[in-house]
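Note that one protein chain is taken out, while the other chains of the complex remain in position.
The letters A and B name the chains in turn, as written, and every chain counts its residues from 1.
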Amino acid sequence: MTSPPGQVKGDGEVAGGARPENGTPLLEVRDLTVNHGQLRALDSISLRVFPGEVYAIIGANGAGKSTLLRTIAGLHRPAAGSVLLEGTDLTRQRPERRARQGIVLVPEGRRLFGSLTVEENLKVGTAYARPGPWSIEQVYETFSWMRDRRSQRTAQLSGGEQQTVAIGRALVANPRVLLLDELSLGLAPVIVQRIYGMLPQILATGLTVLLVEQDVSQALRVASHIQCLLEGRTTLEGRPADVTAEQVEAAYFGLAGVAPAGPPVEGSESLWPG
Amino acid sequence: MAWVNAIIQGVLTGGLYALFACGLSLMFGVMKVVNLAHGDLAVVAGYIAIFVITVMNVPVLWSFLIVVPVMAVLGYALQRTLIQSSLDRGVLTTLIVTFGLSVVIENGLLQFFTANSRGIGAGLPLVSESFSLGSQIQIAYLLVVIFAVAVVVLSGLQYFLSRSKYGRLIRASADDQEAVQLSGADYRHVFGICAALAFGTVALGGIAYGMYSQLSPTTGTDTILLFAFAAVVIGGLGSLWGTLLGGIVLGVAQQIGAQINISYELLAGYLVFLAVLVLRPQGLITRGAQS
Partner (left out) sequence: MSLTTETSARPAAGFRVTRSQRNVVWTGAAALVVVVVLAFFPYFVYSGTTSILVQAFIVLTMASMWNLLAGYAGLVSVGQQAFVGLGAYFVLILAINGISPFAALPVAAIGSGVVALPLWWLVSRLRTGYFAIATWVLAATIMLIIERFSSIGGGTGMPLPGFSGFDPTLLTAYTYWAGLAVTVVTLLVIYLILRGRLGLVLTAIRDDEVAARSSGARVGLARMLVFLVAGAGCGAAGGVLAISQLQVQPSAVFSVQWTAEMAFATIIGGLGTIEGPIIGTAVYMVLQQTLASYNAWYLIILGLVAIAIALFARRGLWGLVDSRLNVRLFPVGFWLRLDGEANGRRSRTPRPRRPAKRGA
């Protein structure tokens, strides 16, 4: 049984259906190149995210995944390339403007305001929010434990609780694209699964998700589309259903000799023939 | 009994010092800016008040209605331009720029207004008169009023910081400047508002000092800046009410020193400041890296 793209199947996994390849993507990145001093963090990266998708970026440490999200959010200025939201070029816009337009990042490491309470963190999230279904009340409905702990300082919460509050803070802004950076970092697998289990509810309200995840199997479980980065370049792109474990492994580690799911990279030479 | 008088005097002066210090505490706590021109700004406010009173004939006690907003706007402008540019370039530059600003302001005042000291509202009963408690205690009305004003200002600031949207944004920006941007807030604007608050409160302090004592171009650095810093340090960074506590401790120390020997007043205050710096350094280097 197939579900429409981005829709939740019975067991919580997301189906990847056909993407409207000729339509305007909600979020698009074209030939993005970002340098960290002398290091090239991203080299001509492109991607397209369509409404309702869960788009996962995977890759090893240092592959450039977080840099990609942060550049989309506006925290890094690219050396070349562009970021577009529904066709509008945002590349020159400051991060706060992008947030107000609907690109909201849940940064790596949670980055909550430690001296503020749970509710105050959420209230900061509403400061420049767009109209939409999410409100502080709605967040309390979705994550019921938060209501009881709302006057507690976030510095006192556990890692998993902080991650949920961080997501809540992003949700109340009613984003169009929710960027999730390494949710699983520093959290027990059980907690991570629980958090990712919330994704369907989030998607049901009309959001689109672009996430970065180091845990490949987790990413494959929730994503409707994945892209693998290695040393700033794309090594794989496609739907989870269409790629094999070997292909993912090869793309992740940069091994040669496996037929790619997507078109071959132009002009690449094999270092290890065969 | 003279001692009791001195201590009461010291406690009340704490209110004045709190007015000096709360703006400094805000700017340092939120933006990590050590504004070496902080004291001079109080003096500038005092001079503006004098101008407003003598040239525009505004009644002395209402002068703050003009001076405080003017200084607040000046604070926002200075923050968005000069101070933000310095912050972007590092702590060293910020110190150098604010120090430069202090010297420029002082010498500018010296050049245009001469080195003479001036007072504000010298003839007013509020300023010059005091009341008695019993036979040996004499309390100046002005000091009580200043203390009351300090309490009101601190309460107002505390309320603003804890309940209002911008207050929350200010506290959030102090925690994590980058994350605040991700929530849609321009932290430069938030810092501007913080600076406006700091300049506005120190303006009140400057006017108050002009009434309590006298203002001259060098009062900013001779007196106000060091007292403000002492109050912040003694009371503990990050706490607004701490500046009142710090101000009180400073004031009492000074008055006790003065009781021992009239010329020990300033010295006593500085020694307490240094003692806190040495004995309670934890309060000063908790935020990670050492100097």
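Following the convention adopted for this analysis, a residue touches a chain if its C-beta (ideal position, glycine included) is under 8 Å from a C-beta of that chain, and two chains touch if they have at least 3 such contacts.
Just so it is clear, the structure is predicted and the values come from calculations on it, not from any experiment.
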Exercise. Which residue, B:100, B:119 or B:238, contacts the hidden chain when the whole complex is considered?
Worked result: B:100
For this session: Quickly run down the residues of subunit B that touch the omitted chain.
Result: 28, 32-34, 36, 82, 85-86, 88-93, 95-97, 99-101, 103-104, 107-108, 110-111, 175-180, 221, 225-226, 229-230, 233, 263, 266-267, 270-271, 273-274, 277-278, 281, 284-285, 287, 289-291
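The rule is simple: only the chains that are shown with their structure count from here on.
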Exercise. What is the distance, in whole Å, between the centres of subunit A and subunit B, each centre taken as the mean of its C-alpha atoms?
Worked result: 46
Exercise. Of all residues in subunit B, which touch subunit A in the complex?
Worked result: 165, 168-169, 171-172, 174-176, 178-187
Exercise. Okay, in this complex, where on subunit A does subunit B touch?
Worked result: 73-75, 94-96, 99-100, 104-105, 107, 111-116, 120-121, 123-125, 127-129, 169-170, 173
